[in-house]
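For this view, one protein chain was removed and the others were kept in their places.
To keep things simple, chains are lettered A, B and C as they appear, and every chain counts its residues starting from 1.
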Amino acid sequence: MPGLGASFGRGGATTYLQDLSNADCILIQGSNMAEAHPVGFQWVVEAQRRGATVIHVDPRFTRTSALADLHVPIRAGTDIAFLGGLINHVLSNDLDFREYVAAYTNAANVISPHFQDTEDLDGLFSGFDPDTGHYDPVSWHYEPPENPTEDEKARMKEMEEDESEGSKDKQSHQAAHSEAHGSGGAPVSWKGLRDETLQHPNCVYQILKRHYRRYTPEMVERVCGITPQQFLQVAEALTSNSGRERTSAICYAVGWTHHSVGAQMIRTAAILQSLLGNIGRPGGGIMALRGHASIQGSTDIPTLFNILPGYIPMPHADQHQSLDEWVGDDEGKAGFWGNIRPYAVSLLKSYWGDAATPENDFCFDYLPRLTGDHSSYTTVKAMIEGRCKGYFLVGENPAVGSANGKMQRLGLANLDWLVVRDMQMIESATFWQDGPEIETGELATDDIGTEIFFLPAASHIEKAGSFTQTQRMLQWRDQALRPPADCRSELWFYVELGNRIRAKLAGSDDERDRPLLDLAWDYPYDDSAEPDSEQVLREINGTGPGDKALSAYTELKADGSTACGCWIYCGVYADEVNQARRRTPHWEQDQVAAEWGWVWPANRRILYNRASADPEGKPWSERKRYLWWDPDEGKWTGPDVPDFVPDREPGHVPESGAKGPDAIGGSDPFVMQTDGKAWLFAPLGVADGPLPTHYEPPESPVSNALYAQQKNPGRRILEQAANPINPTGSEVFPFVFTSYRLTEHHTAGGMSRTLPYLSELQPEPFCEVSPRLARERGLEHGGWATVVTARSAIEVRVLVSDRIRSLRLGDRWVEQVGLPYHWGGNGLTTGDSQNDLVNIQMDPNVYIQDKVGTCDIRPGRRPRGPALTSYVEEYRRRAGIAAQEAPDTEATSEEEN
Amino acid sequence: MALTSRIGDWSLLRQLRGRDSLGRGEAARSERSRTLRPRTVGADRVVDSICPYCAVGCAQKVYVKDERVVQIEGSPASPISRGRLCPKGSASKQLVTSPTRVTRVRYRRPHGSEWEDLDLDTAMDMIADRVIRTRREFWEWESEGRRTRRTLGIASLGGATLDNEENYLMKKLYTAMGAISIENQARI
Amino acid sequence: MSPRDPDARVEEFESYYGRQILKTPTWKSPDVPLYFFLGGLAGASAVLAEGAALTGRPGLERVARVAAAGGAAAGTAALVHDLGRPERFLNMLRVVKPTSPLSVGSFILTPFSACAAVAAASRVTGRFRRIGRLGGVGAAALGPPLATYTAGLIAGTAIPAWHEARRELPFVFGGSGAAAAGGLGMLCAPYDETGPALRLAVAGAVLETVATEVVTRRLGIHSEPYRTGRAGRLMKAQRRLTDAGLVLSALGVKSRLARRLAGAAFVADSLVTRFGVFEAGKESARDPKYVVVPQRERLARRTAEQSPAGV
Partner (left out) sequence: MGRLWGRLDDPTSDAGYDQHPPRMGFFTDTSVCIGCKACEVACKEWNEIPDDGYVLTGMSYDNTQELGADTWRHVAFVEKPVDVSVSSPVDLGMPGSGPPGTGGDPASDESGSDGVRWLMSSDVCKHCTHAACLDVCPTGSLFRTEYGTVVVQTDICNGCGYCVPACPYGVIDLREDDGRAFKCTLCYDRLKEGQTPACAQACPTESIQFGELDELRERADRRLEELHGKGVDAARLYGRDPEDGVGGDGAFFLLLDEPEVYGLPPDPVVTTRDIGSIWRSVGAAAATVAALGIAACAGRGRR
């Protein structure tokens, strides 16, 4: 997550679930933890048993709220306003943990005089290009140090050139680039000028103060619908439970990531936690709750367009046409990310083996280049427009699980071929038979030319392999059974596919086939006719001279003598042992449980744990003792692996011109950051501004109370006929809807709607509405309702509940409709898919859509067949949305009114 | 004799002879109840696994007998989950043994109106051909004068139940193909 | 039902969405009420048969013996039919449980059936008279408890309308059984021998009426299910049939037809009684108030007793 990556240097959760039990206060926001992560929630209950206060801030009163000490209802999508209010409360009452802030954050850094804040530009930062919607971050830079080194002088020159040239050639480069900070902060040019007194008017601390000054409790009430009393209760609980003696933790999940300002929501929490001194300390931190088994793993070893394993960015056609150019952005900067060259070279070695030599840049040229955004939603648009014709769906069901289901299905219907690998016959494989567009007549089976291969998949017990769970822990699964009949693992499928393609191309002298033919692709099969997955893990771990497994990424070399499939996972196969398979029972170890599974990086459980000690290396307090400097031994010690150079003294000051890890100071806990500090202000690395700022969701019933700028100016807009957007403040779509999941189901439902024991627990899609909305619209508890957006209309059953609060925003009411999203046309229990309602406008950092939108709701079932299309069309007409035009361009200011 | 032994087992006699004079406990216990054992005891092997649903990563024990799963439950040894499972994790056995699970390749030809059978080997071969064809068709050496060496004609979307090893090989193979529109649920 | 249903709040007691707390008996109708009736008829008939034999009323004896044996056989069939696993009927004899009226009942019904069958067979065929008489005595001894234990059976449940009527129901069932046995005798025996049948029927009917009156009027909230709904209608019909039987019996001193009709009325009354009681039980299971309200009152009394100061 770039929110965390840009703030601290790594995108993973900063702590581990068990450590939540050490917290004195836990703020759960953007997460319905008890419902979505029930077993993880045991540690929250544990903390509560020990006396911690648990606060749940959420639009709905959920099963998490039921256990919390305090539930604060909030208007969906306004979290930055609330958290910004908390930051303002901390700063204006001097409640920050000043020693921590001064030593471990960039509060003291002085920012370029060219920087202009949203205060100055009414909702925009300096550097915004309204034509492209992109920011040029050059004016956000740290002021250079007083006595720059030669290197730094060179960079200053570069930057001046950049400034004069404008940002043109940088724009495309930004496509989700921030995701590359999953393990390695953005490379600022220097540690920069600091004013340790925090008084300089352009130092981060003062900028922060000014930026959040208008986020008052009264403003929070106007924006979020939270009363000042409730706001102060939360502020009081958090601040009184932070400091030397006490720590507070924040848990979030897709309630934050699924917004057009998702990364910035997380950034706000990162700023708050840094100010309160809660990062790197037991019972503190930010617990990023990933949704599914290996979401963390699939970003660490990504199947994402913009990064390679270990968050190494995919090369971009504009800047990276050689190995040197590719690693040049980061190489040599302070911190461990400055060592990117050995990581990148070792990856190329593991891809192309002997073919990768120093002479040919280790086959750098074999890597395809990006030119912009190639993310999922953009690709779906390309499918509709006929620019992408072959599609692999591997355990994913976008026809139900992705935003704007219609777009997804129109894309699927326009392919040449589609491979679906799943355990059950999911909607994405049957859209041509019985999809909603077949019902409405928008598509006809005969007309759909997509050739479909449904290949049955092996289940989790029928293959061996590792998942990386929410606290960055790799855990190995052994194989229990052979997969039945034609079922196979994905490992088998891709090994086999690679073998066949390579065999068919064998002998080709076509230059474009070289990367395939030179690929190191020799995977042995085990007894069950599946590829040996431990060998793949070993390749990921990396090997050195003599084909020995490596133990740590510090062993990686840039000369081609080492190969490593994912540098941050280096060590998972140390000593030729599958460390992810370690299963020492918890009763045989302490709470850190270092001998269960393996955690990246280097088996560290709490990241940045250097910050658990004061600048002198002593614990901040006995109660919160974790890692400390042992002067006799000359090393850092404690129950966890130090997230620091193990023998670097607390007072160490790096030599001038030191590079990489050598440049890390003795009190720089954030070792992946170029300056070793937690970033209150992000001079680089976040596409939509250095400081989180409240913008309304792309669809909102109200205008932005804080600035003239209504929506995130940097958000990515997907212009497509099937993706119309409801206008702001529309009378036709007066209500907010927010989507979510239920304990009893799993994402798009393929793994839950098909099981009797889960289906019976939540057998039908429903909406949750407040009694007030039910009265207003005549909705009957248990009856049917039709929910409409400009995209589509769906029917669901109605639950009227006091758990859904009508929110008061100043002089008006806002009603929210809750919609779980697990259903589709197939399975034991069926129903309309909620994702058909969701629009696609994306966060510019990670290209994720906003789960919140506006809607209308009416009693009764929806029209059927072609009548549905005209029903929605009528809504669009009334809302003033032109039929075939892509609506909503921010440049037109009418909608701001 | 079967009859005499049946009479000898007659609970009523045990009731009259033993301490359980009201026939509510020991006397009423059947032979089956006396010798009952959990089915996990008879398992041929117990295999360590991890729950495939959410990201908490609860440890599971999989009990296998006669090459069938007889039980999946939480492994108490895990420091994260301590043996506990949510309803989804608890339903894992049903996930694996679901009667609606599809275990054979299904094929839909272009413009077809029905699923057809297809041999796995043939399917793999056909897919490899499709990849090669589409890759050629949509190959791009350059874009606006910049070397790109890629194809935008092939895309992939993976779920979050993919193993690290699987993700690794997917990205490796796709990258060698030049396919870059490779995405994952991590972004959805 | 909506959690916000305003009705749920105006009730004087709380419940879980108005749902019943107890399970409704799964016993099938007509199997089980029919069995109750047949058991009562058979049990009381066995007594009447032995009385008739001792006082030299062969016609009445014959009718009563057949009724005892036939009632027991048909009753057993109904009972077995009601089982979820009829082939396991013999498991009823696996243990003997004094805490279970059904268990004890099985140990009454089984020998009774055997005795009554022997007695009836002997009487009808005229053979093995000594064994027949022995059977008759046995049946007569087991008859009364057979007639009344079924009341104990339902009183031994948690169903409020049954359990709270546990003192009265055996008398309802006993009286009802006597009325049925007598009634059948009045209906089928040679007119000249129907005197004991009439006396038994009238006495049984009076006993049944008095006991029923207590059940339907004097048990507070627990009487309610007997007076409302389907059960209420059945109990009203039962009462009318009893009244008819009694009036016709009075007339029947002179009229053969009236006596036969009176007999039929008593039999019908007895049958309807069992269905009425059965339905009342089901009704009281379905409404949580019959569980919550009296238990709340009981708790309140107990609290009041424990704190006499009334703090």
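FYI, contacts are C-beta pairs under 8 Å (C-beta built on N, C-alpha and C of every residue); 3 or more make two chains touch, one makes a residue touch a chain.
From a predicted model like this one, the values you see are computed outputs, not experimental measurements.
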Touched by the hidden chain, restricted to displayed chains: A, B, C
Residue among C:L34, C:L184, C:L200 or C:M235 touching the omitted chain: C:L200
Residue of B:A55, B:C86, B:V105 or B:L173 touching the missing chain in the full complex: B:C86
Contact set of chain B toward the excluded chain (per top definition): 11, 18-30, 32-33, 36-41, 71-74, 76, 83-91, 93-94
Residue ranges of chain C at the interface with the undisplayed chain: 1-4, 13-17, 19-27, 43-44, 47-48, 50-52, 54-55, 57, 82-86, 88-89, 91-92, 94-95, 97-103, 105-106, 140, 143-145, 147-149, 151-153, 155-159, 162-163, 166-171, 173-175, 177-178, 182, 191-200, 203-204, 207, 253, 281, 285, 288, 291-292, 295-296, 298-299
Missing-chain contacts mapped onto chain A: 34-35, 38-39, 41-42, 45, 48, 53, 61, 63-73, 225-227, 229-230, 233, 237, 742-744, 756-764, 766, 770-772, 781-782, 797, 799, 801-803, 805-808, 813, 828-829
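In the analysis below, only the chains that are shown with their structure count from here on.
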Separation of chain A from chain C, taking each centre as the mean of its C-alpha atoms, in whole Å: 72
Chain centre separation (chain B, chain C; CA means) in Å: 57
Geometric centre distance via CA averages, chain B-chain A, whole Å: 27
Residue numbers of chain A (touch at least two other chains): none
Residues of chain B touching chain C in the complex: 10-12, 15, 22-24, 27-28
Residue ranges of chain C in contact with chain B within the complex: 93-99, 103
Contacting residues of chain B [partner chain A, same complex]: 45, 47-59, 62, 64, 67-69, 72, 75-82, 84-92, 94-96, 98, 100-111, 113, 115, 118, 120, 123-132, 134, 137-139, 141, 143-144, 146-188
